[in-house]
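One chain of protein is taken out of this complex; the other chains stay put.
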Amino acid sequence: MSRGRPVAWAKRFALAILIIILFCVPVFLRNDYWLFVFCLAWINVLLASSLRTIYRTGELSLGQVGFMLLGAYSSALLSMRLGIPVWLTMLIGGLFAAGVALLLSYPMLRTKGVYFSVLTFLVAEIFRLAMWYMPSLSGGPAGLSKIPPPGTINLFGITSITFATKSNYYYLLAVVVLLSLLALFRVERSLGFTWMAIRQNDDLAESVGINVKGYKLVAFVVGCFFAGIAGGLFAHFMHLLTTDVTAMFGMLTSIYVAIYMVAGGEARVAGPIVGAVVLTLAPEVARPLKEYQPIVFGALVIFIMFFMRQGIIALPYYLRLWWGRAVAGQGRRLGEGGTTR
Amino acid sequence: MEIFGIPAASLVQSFINGLALGWIYILIAMGLSLVFGTMRILQFAHGEVYMLGAYAVYDFVVLHGLPFLVAMPLCMATGLILGLILERFFFRPLGGEFLPTIMIALGVMIVLQAMVTVGFGVTPKSIPSFAPHAVEVLGIRLGSDRLIAVTVSIALILLLYLFLKRTKLGLALTAAAQHREASLLMGINPTHMSVAAMAIGSVMASVAGGLMGSIFPINPVMGGTALIKGLIIIILGGMGSLPGVVVGGLILGFIDGVAPVVSGAATAAIAPLFIVTIILVLRPQGLFGHE
Partner (left out) sequence: MIGGDLPILETVGLTKHFGGLVAVVDLCLSVGRKEIFGLIGPNGAGKSTILNLIAGSLRPKSGRVVFNGEDVTDFAAHSRAGRGIARVFQANTVFPDVSVATNVRVGFHLHSGIGFWETFFGRKSATEGREKLLYEKTMEILRLVGLYEERDLAATSLPHASQRRLCLAIALAAEPSLLLLDEPVTGMTAEEVTTMLSVIRALRDEKGIGCVLVEHNMRAVMNVCDRIAVVNYGEKIAEGSAAEISEDPAVIEAYLGAEEDAV
């Protein structure tokens, strides 16, 4: 049932204000390093949201990083070796990742649950290793460097925008990611109900005529497309790609992306967004702690899983809950009820 | 004599080396399989238990000068305590739910890795071998440390087998791993099973770490590789099947040992993963699993 008109417009107004603030960040943030972190946050937002799209059907992909790799390298190599404009190569990168996802979907979607998750994890690792052992494409241990930024845009001869600077790239990221989120939101609005049915009981869904494999395929391909786009955005931002096991496309990143989604709160669209932002910025805030920083991060994740199962996005709910309990004088107990799926 | 252009002797040497490592990986995979079979969760922090076992031995032997024969039991104790803590305070409160358990295990993994990095630094450390000589049999060199490591591994696995087949707790554990609902109906307490599985699994993992650390240098991120190896083995052999773990481990050991020599590092790294993905798609229960 639709809500009252005033509430809907208030929400849209708040969203608009938020977007304006986001676009003002480079203006206020003179520090180049923090701008860099914010840019990474945008990319993580897209990654976490792409993961959530796939998870709407009940399958947790631990291999988004693999499709990000496909998008990143195809975009980088096409622009560097064939001189194709970066705008186009980023798109091709996304399409390439989606294409590979489509090809692999037939075997991969035959698996479910933990098997699917492990499978995606391994497939991403295979992509990385394959790249590592093809130094002609990946640049070997030194990596692929000097990846060009997107070309300059000439605005009616009045002024031109280059993307070598972080602040301009920030705007690019903001625009692309926001458009992507809009697309994902649109897809979810159409297919989300059926995805929910599949996630809660796929046998039952199949028995009422829902083409479960087909719907899972759409979610998977769409999710991998945007992971590929994130990869392209990443490549032309960092100007360097490596396939070293401890680096960007390693197992740990896949895990981080899943953490962004779950810790942010996978039930709501905004969950992964909040999760990605908070968990990209928080470690940076904790950077002065140096080696202790991952301990803080890990502890935060554990805390959220125990006490805020629905995610950071549900913070208002939890604050009310804890306040209520504090007022009622009840003790805290480990573990928390909440939606499990 | 040459096979694939490589002298047979060095082929056999590589094969033996791979098998030796394989037994240590089997120890890791056994624990992972036991936990998965009993608790139905993928214990992502299992690799870190292994890593901590290695660092425990390093600490006892190098920093405190204790002899190996003392360090190893202490290492087992460390593993046991860690496993019990994880089960009681991290996994039990979650009730086995898929997503929260994975997240907690990942959080624990990150914290443990960071703690070791803080405590010991990120550069690899070496533990002086407890048996620096080598034995030569039929033209094949076998490091005594590897020989002992294999012997210890096999001994532990045999002990585990006897435990599972001959003791009441062991039989209950097997039953719980094979058919959870039926075992509940028979009055088997799932909490006791979880505790037992985590305890045994963690002890085996930490011993594996200690043994591995005596042969190779250790670093804080060694847990990740171990976890992947363990995953590969239990998928090959079948999740929840213990004979499958042995077979899977030997196959992996074979590939790990021989493939780099025969077809290069690329194949050696990718082939096991590739084989396992095929298995996951075509026969998710693995070679011996039942699901």
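By written order: A and B. Residues from 1 in each chain.
Definition applied: a residue touches a chain if its C-beta (ideal position, glycine included) is under 8 Å from a C-beta of that chain, and two chains touch if they have at least 3 such contacts.
Predicted model only: the values in this text are computed from it and were never measured.
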Inset, instruction - Please provide the labels of all shown chains that the missing chain touches. - result: A
Inset, instruction - Pick out which of A:44, A:194 or A:242 touches the chain that's been left out of the picture. - result: A:194
Legend entry - Contact with the hidden chain (one of A:176, A:205 or A:314): A:205
Legend entry - Residue ranges of subunit A at the interface with the undisplayed chain: 2, 186-187, 190-191, 193-194, 196-197, 200-201, 203-213, 339, 341
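Note that only the chains that are shown with their structure count from here on.
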Legend entry - Computed distance of Cα centres, subunit B from subunit A, in Å: 32
Legend entry - For the subunit B and subunit A complex, residues of the former touching the latter: 42, 90, 93-95, 97-100, 102-104, 106-111, 113-115, 117-118, 221, 224, 228, 231, 235, 265-266, 269-270, 273-274, 276-277, 280-281, 284
Legend entry - Of all residues in subunit A, those that touch subunit B in their complex: 60, 107-108, 110-111, 113-115, 117-119, 122-123, 125-126, 129-130, 133, 245-246, 251-252, 255, 258-259, 262-263, 266, 291-295, 297-302, 305-306, 309, 334-335, 340
